[in-house]
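Only one protein chain is missing; all other protein chains are in place.
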Amino acid sequence: MIDILKAFLLGGCICIIGQLLIDLTKITPARIMVIFVVSGVVLGIFGLYQPLIEWGGAGATVPLVGFGNTLAKGVIKEVDKVGLLGIFTGGVKAAAAGITAAVTFGYIMAIISKPKIKS
Amino acid sequence: MAKRLGNQTIILDKQPIILSGAGIVGKKEGDGPLARYFDDVVDDEYAGEKTFEAAESRILRDTFIKALEKSGKSSTDINLILSGDLLNQCTAASYAFRDVDTPYLGLFGACSTMSESLAVASMIIDGGSVDYAVCAASSHFCSAERQFRYPLEFGAQRTPTSQWTVTGAGAIVLGKDGQGPKITCVTPGKIIDEGIKDSNNMGAAMSPAAFDTIRSHLIDTGRSVDDYDLILTGDLGSFGSTMLRDLLSKSNIDLKNKHKDCGTIIFDLEKQGVDCGGSGCGCSAAVFSTYILDQFMQGILKRVLFVATGALLSPTRIQQGETIPGIAHAVLIEA
Partner (left out) sequence: MKKQISKHEYQKMVDKKAPGSHIVRNLFAAFITGGAICSVGQIVMLVFKNFGADKETVASVTSIIMVFIGAFLTGINIYDEIGKFGGAGASIPITGFSNSIVSPAMEFKKEGYVMGVGAKMFLIAGPVLVYGIFSSVVAGLLYFIWKQVM
C-alpha cells in the first residue's frame, strides 16, 4: 500500500514539473514530451534516476522520464555486453516493449474506433 | 456609379439588397444562447457524411439551399456564388458547390470571409454585372482542429485565450432589387500584423485589424460611433474585444454599448467551456445571417457596421517562426 502512495506522490510531482513548463513557458505538449524523454536519457546515463525508481517505483517508471531512463540503461547494458555495437542496439532493445505496444494497440484502436467531438 | 470616400471606403450607389439569410450550426452552437434563430441544428458532427470535411461541405450546401428557399429564388436565378472557409484550398466550399449549376468564386479571408464575400458581391452587383449573388462561409470544429491544431482525441489542455471554432455556416442572398436591408457602404481592410505569435491567441492577432478598419471607416465617412445601432465584429472573442476597445480608446474612439462580437454571443462563455468564445468563418456567417438579420426584420436594428475579422494564420509559417497577420472587412447594412 505504501508503495502505491509513493508512486502516486512521485508521479504526481513529476507531472507538476511538466505542468509548470506548460503554464509558464507556453511550450507545446509535444515539446514537453521530448524534453522529458531526453532528460530521462541524461539522468539515466549518470545513474541519477535509479534512486527515484527505487523509492517511487511506477511513479518514476511510468512518466516519460522513465522511458528515457530505460533507453539509457539499455544502451549502457549493451555496450558493456557487446561493445561498440551496443550503442545502436541497446536503447531500442530495452524500450521495445513500450514502442511495439504503442504501435500495435495504436493500429488496432485506429481500426475499430473513430474520433468524436466533445461538448 | 459608386464613389470612393477617403482611402478605403466605397459608397455604393445601387445599394444591393439582402433578400434572405440562413444559418445552420452544430450541436454545441445549438445549445448556445442564439439557438432559436438558427434554421437548423445538426447534432451529428459527421452530418451523415464519412468525414469532417464532407460534413462541413454538407452543412454549407444545406445552408445555401435554405437561404435560396427563403428568398424565393432558384439556383438558376443566381449569377454568382462567393464562398470560402478555413480549410486548405477552400475545400469545404469547393466541394459544397461542385454540384450546383452556378458560377462560383472561392474566397479566402479566414474568419473574415463572410464580410469579404458581402463586400465583393455588393460591389459587383453595384457595378451592374450581376443581378443576384449568394455569399456564404462555413467552418467546422473538427476539420479546423485537425488542420490547425491537434487530433480530436489528443489529450491537450486548451489555453485560456483560445477560441472554439464554430461548426456551422451562414448564407446570404443578395440582389439588385427586392425587399430587405441594404448594403450601402463597404470598407475593405488592410492586412495588419502587430507581431502576435501565439496561435492560441487569435483574438489579440485580429483586434488590431478590426481597430484599423473601424477607425478608417469612421474617418472616411466622417461618422461617429453614435451614428450606428451596432458595430458587430466577427470573432474577436472576449479577450480580442477587450483589446479592440483599448486600441480604439487610444484613438479617442469610445465604442460605448454599441459593440457586440459574434464570438461572444454565439456561446455562453461561462457555461460552455469555450474560453474566449467562438471563432471560424461559420461563427460570424451564421450569427449575421440569422440573429442579426432577424433584428433588422423586427426593426430593432437600422444601421449596423458588420466587421468580420480573420487571422490569416498559416501553420507552416508559424512553425517557421512567423507572426499572425490579421484582417477585417467592414460592410454597412441599413434598413
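We just call them A and B in the order they show up, numbering each chain from 1.
Everything that follows uses one rule, which is that a residue touches a chain if its C-beta (ideal position, glycine included) is under 8 Å from a C-beta of that chain, and two chains touch if they have at least 3 such contacts.
These figures come from a predicted structure and were not determined experimentally.
Asks: At which residues does chain B meet the chain that is not included here?
Replies: Touch set of chain B with respect to the missing chain: 7, 50-51, 146, 150-161, 194-196, 201, 204, 208, 216, 239, 242-243, 246-247, 250-251, 276.
Asks: If you put the missing chain back, which residues of chain A would it touch?
Replies: 3-24, 29-34, 36-38, 40-42, 44-45, 56-59, 61-68, 70-72, 74-76, 78-80, 83-84, 86-88, 90-92, 95, 97-99, 101-103, 105-116, 118
The rule is short, and it goes like this: only the chains that are shown with their structure count from here on.
Asks: Enumerate the contact residues on chain A facing chain B in the complex.
Replies: Of all residues in chain A, those touching chain B are 22, 26, 29, 115-117, 119.
Asks: In the complex of these two chains, what residues of chain B are touching chain A?
Replies: Of all residues in chain B, those touching chain A are 26-28, 31, 45, 141-142, 150-154, 156-157, 159, 167, 198, 272.
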